[in-house]
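Right after this comes chain A.
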Amino acid sequence: MESTNFLWDLFGRNVWTVLAVISLPLLFVLVYALIAILAELKISAWIQERLGPMRTGPWGILQPVAEVIKLLQKEDITPDQSSKLLYNLAPFIIFTGAYAAFAVIPFSSAFVPAGIDVGLFYVFAIGSISAMGIVMGGWASNNKYSLMGAMRSISQLISYEIPAAMAILSVVVLTSSMNMQEISSMQSGGFWNWFIFGGPGGWSKLWVIPFTIGLTIIYFIASLAETNRVPFDIPEGESELVAGFHTEYSGMKFAMFFFAEYANMFVVSAILTTIFLGGWNSPFGDFLQGPWWGVFWFILKSFFIVLLQIWIRWTLPRFRVDQLMHVGWKVLLPLSFVCFVAISLFAMLN
Partner candidate 1 sequence: MTAAEIFEKLGSEFGSAILSLTEEPATDSFITVDPAQLFDICHTLRDEESLLFDYMMSLSALDLGENLGVVYHLYSMTHRHKIVIKVSVSKENPVVPSVERIWRTADWHEREAYDLLGVKFDGHHNLIRILLPYDWEGYPLRKDYVTPDTYHDMKVPY
Partner candidate 2 sequence: MGEIKRMDLEYSQLDSDRMRINVGPQHPSTHGVLRLEVEVDGEIVTEVVPHLGYLHRSFEKHCEKLNYQQIIPFIDRMDYISAMNNEWPYVMALEKMLDIKVPEKVEYIRVIVAELNRIANHQIAVATFGMDAGAFTPFLYYFRDREAIISILERLSGARLLYNYFRVGGMAADIYPGFKDDCLNVVKQVRKTNAEIMKLLIHNSIFIKRSANVGILTPEVAINYACSGPVLRGSGVAHDLRRDEPYSVYDRFDFEIPVGKGDVGVVGDCWNRNIVRVHEMEQSCRIIEQALAQMPETGDVKAMIPKRIKLPKGEVYMRTENPKGDLGFYIVSNGTDKPERMKARGTSFVNLSVIPEISKGYMFADLILILGSIDIVLGEVDR
């Protein structure tokens, strides 16, 4: 395995390094989730001409910390009629699914937890694990709302995985690589070389740009659906299903769902950043380029996508189940096919 991880170089190959490699993204996920929760609270407040939490620490910035402290103290209820093993396992599986995807995300040219060659494939495979967790949690709760939420969630995840996969496949066709680190490094040299603008190449790539931009949008929409965000938040649609598949969960187990949702948001944003928005590359060629600046650019871009998701969350109404399927199968999928064919042609001609 090619070493793209500065920790291996620093400490050598031993157990401690493995632990460090694992815990670095975990630490990042926890800190990031707290920031994202605060951002969600604050941005929604600003959109709605409110102030948001103001009384927890200066300007309310300690709000997520208070929430975690509170959730730690809450009673952990396992419903009497539930299937106990599955019920208790589900939150961990969902979080595992979200967290495991971090293994292949290239944070910078010098740090990717595991630079495996089939990174994109791995992300998709591991993403399905959280679907399993959702259906486990929904079924084991022995609650009708949970069950309906879980069923909706599964059908939604499966339908939207296909357009998302098509979008990613097109990039794989262009790069002939599934290694996320390689894809990132291909896009160096300014934003013009990002895959949203057809990737590196001369003027001949001009006609393919509309298709790559279209694919970026398709992937973004599909990623909204995969993370159950508005307008695709049907599995937890408050107005119908109370709280969806996690209706029966309380305390820390509910917090796991909470964290997993925000972690998932980051994962899809990170993938979008890596394959379409140049990963850890600076948008201005060599300006502020380098391993440390890479982390900065990567997180900045991913956060921008996360903020976009939050913005949409507080602006749009939600779809109905059949309309969601309609959008997935009859609109996004054919469109992504068209883009895929066009990009394949382009790749063949070059």
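Heads up, the rule we're going with is that contacts are C-beta pairs under 8 Å (C-beta built on N, C-alpha and C of every residue); 3 or more make two chains touch, one makes a residue touch a chain; residues count from 1.
Per the selection procedure, all candidates are chains of the complex that A comes from, given by their letters.
All of these numbers come straight from a predicted model, not from anything done at the bench.
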item: Chain A in this complex - touching candidate among 1 or 2; value: 2
item: Footprint of candidate 2 on chain A - complex, ascending; value: 44, 47-50, 144-145, 148, 230-231, 233-234, 237-240, 242, 314-323
